[in-house]
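So the structure is just underneath, and the comments pick up after that.
Of the protein chains in this complex, all but one are displayed in their positions.
A, B and C are the chain letters, set down in written order, and residue numbers restart from 1 in every chain.
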Amino acid sequence: MQRFINNPEFIVDDLIKGYVKAYKGFIEKSANNDRVVKRKNSPETGKVGIVTGGGSGHEPAFLGYVGENMVDAVAVGEVFASPPAEAFYDAILEADSGEGVACLFGNYAGDNMNVKMAIQMAEEEGVNVKFVTAKDDIASSPKETRHRRHGIAGGVYMWKAGGAKAALGGTLDDVIAVAQKAADNTRSICVGLSSCTIPAAGTPNFEIEEGMMEIGIGHHGEPGIRVEKLKSAAEIAAMMTDALLDDFAFDREQNIAVLLSGLGSTPKMELYVLYDAIEEVLKKQNHRVEVVLIGDYATSLDMNGISLSLMKLDNELKELLAYPAKTSGLTIIRS
Amino acid sequence: MQRFINNPEFIVDDLIKGYVKAYKGFIEKSANNDRVVKRKNSPETGKVGIVTGGGSGHEPAFLGYVGENMVDAVAVGEVFASPPAEAFYDAILEADSGEGVACLFGNYAGDNMNVKMAIQMAEEEGVNVKFVTAKDDIASSPKETRHRRHGIAGGVYMWKAGGAKAALGGTLDDVIAVAQKAADNTRSICVGLSSCTIPAAGTPNFEIEEGMMEIGIGHHGEPGIRVEKLKSAAEIAAMMTDALLDDFAFDREQNIAVLLSGLGSTPKMELYVLYDAIEEVLKKQNHRVEVVLIGDYATSLDMNGISLSLMKLDNELKELLAYPAKTSGLTIIRS
Amino acid sequence: MRFSNKEGITVVHAIIEEIVSNRDYLSKVDAAVGDGDHGINMSKGFNMADKEIAGSDLNMNEGFLVISKTLISKIGGSMGPLYGNFFRGLSVASKEKEMIDSSVILEMLKKAYSNITLITDASEGDKTLIDVLSPAITAYKINYKNDHSLPDCLNEMMAKAKEGLENTKNMTAKVGRGSRLGDRTLGHQDAGATSCYLILKAFSSSITKIVNAES
Partner (left out) sequence: MRFSNKEGITVVHAIIEEIVSNRDYLSKVDAAVGDGDHGINMSKGFNMADKEIAGSDLNMNEGFLVISKTLISKIGGSMGPLYGNFFRGLSVASKEKEMIDSSVILEMLKKAYSNITLITDASEGDKTLIDVLSPAITAYKINYKNDHSLPDCLNEMMAKAKEGLENTKNMTAKVGRGSRLGDRTLGHQDAGATSCYLILKAFSSSITKIVNAES
């Protein structure tokens, strides 16, 4: 295992220590919980709080989206494990100014259980919490059981839209409504070319044979929907785009936001090679690409692979995505 | 070779096609040269032009720094090979508004030869060109032959400072002076944990044994200064920081900018684990960390490794680094 | 056949030891259809609880409460809330009891089970720990009603637990990470069911040991 780590049992502590050091200008650890990272000036009077959280190993998700006009506080879990209920609870308290808190997370079984326990605890303290789960990964469950799908990189749109709405003075219901709209209109799919290794485990948690690719692989190495011979970047890009468009089943051309993320060890160069073909497919079907994000937005430790997310835009979502934001994972400058 | 590519011989064409598609809002290909990418509104009347260039495979360097208040035009080479003289020449023409052009590049043998040929050609056309080379990689040549050192991620500071100075209305000499100051005050070093594979070659161009690390590895897999047993992140971070501070040989505490870059396949999580220890070492010697950049800033295809760059700051450099900029590789928002 | 709540702390220790020593095995089982971290998650929580308990002089029900609180506040994942609620149930139902007999144990098992079902809607056949827990507890209940001895109740419980665990191999995962695998989970034993079996096994055999020593 060729990795830059100290004791793998404490990797999340090391991550958080380094992270809050690097961004101490606008970020800090919660005084109440070592596994909660927050904006320095959260809670902000009059503003709805935005909370998220999830397992570590997906950096910049989740803590990388804490910052101006996005997320206010985040619960940080162990590698690939939901944060404890207590961490979600403390994150909610750190984000609440009295206007309520929107908890926007990824619909994994553990997160669901822990968030629900946390919400119950917070409500007992008189905090008004509502939640939205991202369910963009179309490979994680068939269309008939969409409610079981997991949230992956598409969550970035949910946090961006929800965070901007809150910054613009939206009520908790307003924020929940746009976050829900962002989640409902986003679909993602991954392709993996190699496994990933949980540092504490020390060996890859699955195998992809040389010359093969795993379509629909999950963000923790969960097996995908099928294993196929590795194809050209253009063919892979077209297959992924088609799969998402199929799931959307649009009846006419749309304004689209594209988010192409590496999964951890994917070279930047390849993302652009892929994007070239993705835009071609969208254009051929007369869709208009209005927003493009390419980089590492939600990763899976050292997995070699990519996720492609498409969001169907309306004017409100488009404006919210373009609203300025400053986090370590995404900075939007007024254009 | 588990990669997202089409025909490896045309990977640079694919990269450029995808890149200009993704950022068509502010980027375009030069009409005169397929290997030149430029800001849409370059040349800008009254502004000194900023040009850079280098081999591909280092994304986001170099084309990722084209944008508002940074680089105006870039010459794009084959994978790990200097762009042709003609590409530098055309980039210079695309950046010149009549105020002259600062060509800020990385001091590799090929770049030096091609830039010099290009400058000669440009001067024959009446364009005033001056240049600065980044020489931050302390492992690429001993202190006595510093003029031979290569430029790596430290170049980002040079482009940022030079680009901001030009945007603020600096003359060509002003821009060259701050770019030179940035270059003179920056030191970098890499540690590699795995090799990289040039797609057209198809096999790794060297080997690092499991359990070992290569200290001072070059950005194209050039062997480093020594191979050692892989240590903990904290030990590696301390060793790298110490090596840079040694080379600086400061006589008192300084204001420092830190840039920690993955080399291509390094998980984001590990960068923060490393940063924690880097800042510890700097603080112990009473240096003040004023600017922090952590992410993928200059990579080497799929190499697993990191580069650490430190810049000694003065007020001018600090202000220029903080000046707003918008590129795909680095966005600075007014704080 | 009964034992004191005080003596029962050895049951707590036995469970902790069982989980901690099966760390790698549980991760291996999880790797086949999950993300390979079940042993890491579990042993981390149980190790923390172990440290918390060490040195202090706790009753069994207090020991279970420490495990529960540690899992809920420090572990997260699915296991934090699920086993956190499970051990909370074992603790709550034995809290007021100075002596533990087969009837208290029935209440403990019932409460632990209902606490889990409160928080997940997984049911039998979904390839989870429920597939061990549910038949195991039913077996205990039946044997208890038939006035069988405590060791016999526990023995029968473990026979059904083992059967339940084996059965997960023939199930398609319906919840959790394995659910996306569909039929590809066939042939693989469920990780959560495995840890649940180990917990029940340590629970049963350590109790049997105490009561056999007493008699």
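Convention: a residue touches a chain if its C-beta (ideal position, glycine included) is under 8 Å from a C-beta of that chain, and two chains touch if they have at least 3 such contacts.
Just so it is clear, the model here is predicted, and its values are computed rather than measured.
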Contact list for the unshown chain, restricted to visible chains: B
Selected from B:97, B:205 or B:285 as touching the chain missing from the view: B:205
Contact residue for the chain not shown (choose from B:18, B:43, B:60 or B:77): B:77
From B:154, B:218 or B:267, residue that would touch the chain that is not displayed: B:218
Option from B:102, B:122 or B:139 whose C-beta touches the chain left out: B:139
Missing-partner contacts on subunit B, residue numbers: 9, 55, 77-87, 108-110, 113-114, 116-117, 139-141, 148, 150, 198, 200-201, 205-206, 216, 218, 220-223, 225
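Convention: only the chains that are shown with their structure count from here on.
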Of all other chains, the one whose Cα centre sits farthest from subunit A: C
Rounded Å distance between subunit A and subunit B, as computed from the means of their C-alpha atoms: 29
Intercentroid distance (Cα basis), subunit C paired with subunit B, Å: 55
Inter-chain centre distance, subunit A versus subunit C - centres from mean C-alpha coordinates, in Å: 33
